[in-house]
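Sharing a structure with you now.
Excluded from the complex is one protein chain; the other protein chains are retained at their positions.
In order of appearance the chains are A, B and C, and numbering begins at 1 in each one.
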Amino acid sequence: MIPKDSMVLLVSPRGKRYLRRFDPAGELHTHDGKLLMAQVAEAGFGRTVRTHLGKPYQVLKPTVHDLIKGVKRHTQIMYPKEIGYLLLKMGIAPGCRVIEAGSGSGGLTVALACYVGETGKVYTYERREEFFTLAGKNLARVGLEGRVEQTLRDVRDGFVHTGADALFLDVRTPWEVLEHIPAAVIPGAMTGYLLPTTNQVSDLLRGLEQGPFCDVEVVEILVRRYKPVADRLRPEDRMVAHTGFLVFARCLEAEREDLAEDADGENAPTEPLGEPLESAQDAPENGWDAPETPPSGEA
Amino acid sequence: MIPKDSMVLLVSPRGKRYLRRFDPAGELHTHDGKLLMAQVAEAGFGRTVRTHLGKPYQVLKPTVHDLIKGVKRHTQIMYPKEIGYLLLKMGIAPGCRVIEAGSGSGGLTVALACYVGETGKVYTYERREEFFTLAGKNLARVGLEGRVEQTLRDVRDGFVHTGADALFLDVRTPWEVLEHIPAAVIPGAMTGYLLPTTNQVSDLLRGLEQGPFCDVEVVEILVRRYKPVADRLRPEDRMVAHTGFLVFARCLEAEREDLAEDADGENAPTEPLGEPLESAQDAPENGWDAPETPPSGEA
Amino acid sequence: MIPKDSMVLLVSPRGKRYLRRFDPAGELHTHDGKLLMAQVAEAGFGRTVRTHLGKPYQVLKPTVHDLIKGVKRHTQIMYPKEIGYLLLKMGIAPGCRVIEAGSGSGGLTVALACYVGETGKVYTYERREEFFTLAGKNLARVGLEGRVEQTLRDVRDGFVHTGADALFLDVRTPWEVLEHIPAAVIPGAMTGYLLPTTNQVSDLLRGLEQGPFCDVEVVEILVRRYKPVADRLRPEDRMVAHTGFLVFARCLEAEREDLAEDADGENAPTEPLGEPLESAQDAPENGWDAPETPPSGEA
Partner (left out) sequence: MIPKDSMVLLVSPRGKRYLRRFDPAGELHTHDGKLLMAQVAEAGFGRTVRTHLGKPYQVLKPTVHDLIKGVKRHTQIMYPKEIGYLLLKMGIAPGCRVIEAGSGSGGLTVALACYVGETGKVYTYERREEFFTLAGKNLARVGLEGRVEQTLRDVRDGFVHTGADALFLDVRTPWEVLEHIPAAVIPGAMTGYLLPTTNQVSDLLRGLEQGPFCDVEVVEILVRRYKPVADRLRPEDRMVAHTGFLVFARCLEAEREDLAEDADGENAPTEPLGEPLESAQDAPENGWDAPETPPSGEA
């Protein structure tokens, strides 16, 4: 049995994918014929149902990955490779309160809403009305609108929410927004940024150096796919080489900055405060008080 | 105020990191002097406290990333880059029931427990007693033992749990376990595998081709870090080039396999059923019924 | 002045490229009108000439890169990224005698012929008559046929030449050819192999382990391009993710193999002889008797 309003993914024999909010009274019209949702409900996830023309369709419970890919988009959306990394890096987990701008088509918003769970909340800002509307539709389409609060506003004018656990900016000039972040998040919150060009990364780093930010990290995430053929295993011929640079930084309180001077007895640290963390990540066994074995062992 | 038993991350002026389950009556002894937890509780997250020698320590709320890195390990642990990707790919979200084997040091277990939330559950299997114990300690250390059920068992002998939403294997010969998976998961569940060598990937692919698996994907995740210096932006000199190959596949019911023959009117598809999904991901606008814009637009 | 029979590259206003062996009496017919070669000769390299319709064409001296790209191909040809690496790795330089199989379309043959110079020689083997003919045409097209000797023969039946300084195989099953290599090259010669799948690499490594080969190296070469825009610098959206794996090994005389036992006093080294060289390359300052500074310094 599939409950009403849960999400369902129907896959045709040719691999065409239909993502739907489940209504047991509905029907799906495809090139392979008509599918009755009542029949889908009875079959349940993982089973196959046939159209009135006898074509078999798989009934699947969509993953977050499927939900994101199913977003109707008028803009570039973030890829799962970036979203997965930022969730862990920023500590976005069930119960979190997260601020995001801009909403765009709502792809990241959908993912964030999945992961903050029913006890968390996503506050998403968008300044262009058409995307504000589109993101709302995409959230409703996957049944997650209850976990999200949408605000139509240019974040260069500041945020109207406070005390967020994390804040993510996918805007063109995030350095113009930095001054408003300390008022929007709890002290020590992780902030994240997506930027397509190296020039923007440099501009953002200049902004972050003004404080009160530390633990700055700049990364790219690359996914390399293989042709899944046992006897001819090889990477795909081509791959996505660039979506954007991810930048992360903790937002401290201003007080902390002054203390930085104590760090090494000098009066003007030119490196970001968090530099030791950066190297700690590259060589994960350093910087922690726990004894650890090297990361290169084999299974 | 920091509640008792929540996790706290304390960072020294030099970047040394102390991850602790919070006890307001405790103390932390460091090379920089003694820290009173009562003082930490009063300061709160994002603030700075001083040791009795006057050294400033940052008080931070740890992210999932921090919790994973804080795991005391006797084995290689999975990296956040792989964990983030598999969460989205496998749909592991609040409320999920996930099976995992082997537990190893418990690094992935910690991450899964964070993301299934209080309403989900992680079932972790380990055949070696020392790791069973170590994983248990690491879970208790971060306060997530309540969301995890540990089983001391070789999964080549099968799973004792059923109906899982997702199943992940980080074992040396996962192809010896495949026959037991359909009984352990709901139909259509995503399964995932981490393997260090190409030979193992080929062996696993051969096993998956016996069915009832489809939508097979083989990927590597690479993270490239940059030195966060605005005026001298450049990648780090060296990077982690390999942790392992991630393989994903949906586990269907046996019934589905027979239907595969209908897919294209031929009687023996040699490609995995899910092949169209694979290509759909490489060119995300294909295979979906939703109109979408190309993924390469710029912000 | 451009000498007769030298190669000329003509580039249209739209970037269309015409690679021609220069004949001052000839003409080039293009969509932009007719170009007189006499006019091209007078202008010289680096200048611009106009078609009878007034369209400007650049006159350029082609690079090796241009010559390779201009090869008319019926097969995949090797990329400059792989060719450049193998030249240095295998020591293919002016004066060298190089054996290559199979010829394919002759792309690599063209590059090798450029680099062995007038004092060297390329011996290229091909078993399929159509490619034997095609490679010959492509060599003549760029005026390098004098440096190359073509042999129509399956190299699984052995080579007819001896004493080569280097030998490169771009064939499907190079492990079936290994036994013939020692008779074809000078002792200690570098051998190279291009293979598209990991399974083939494993098969080749098994063959090389039978000896008399050492210093085995397996690499992939990746080129990541950037959009050359000063204020919006960023990688291209997509890239070539795979052409093939390059494998290199030195071919010793059988005598050497026996000596391997002396290497560490044990009687059966399971690692390839050349293992120390392999690690020496990863950390180039090791293994050499010359004092060297670390490779990570900045300009």
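Going forward, a residue touches a chain if its C-beta (ideal position, glycine included) is under 8 Å from a C-beta of that chain, and two chains touch if they have at least 3 such contacts.
Keep in mind that what you see is a predicted model, and the values were worked out from it rather than measured.
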| item | value |
| --- | --- |
| Hidden-chain contact residue, picked from the options C:Pro24, C:Gly84 or C:Gly143 | C:Gly84 |
| Hidden partner interface residues of chain A, rising order | 198-199, 201-202, 232, 237-238, 295-296, 298 |
| Touching residues (missing chain, whole complex) on chain B | 196-199, 224-225, 231-243 |
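Criterion: only the chains that are shown with their structure count from here on.
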| item | value |
| --- | --- |
| Distance between chain centroids, defined by C-alpha means - chain A, chain B (Å) | 16 |
| For chain A, residues that touch 2 or more chains besides their own | 196, 198, 224-225, 231, 233, 236, 240, 243 |
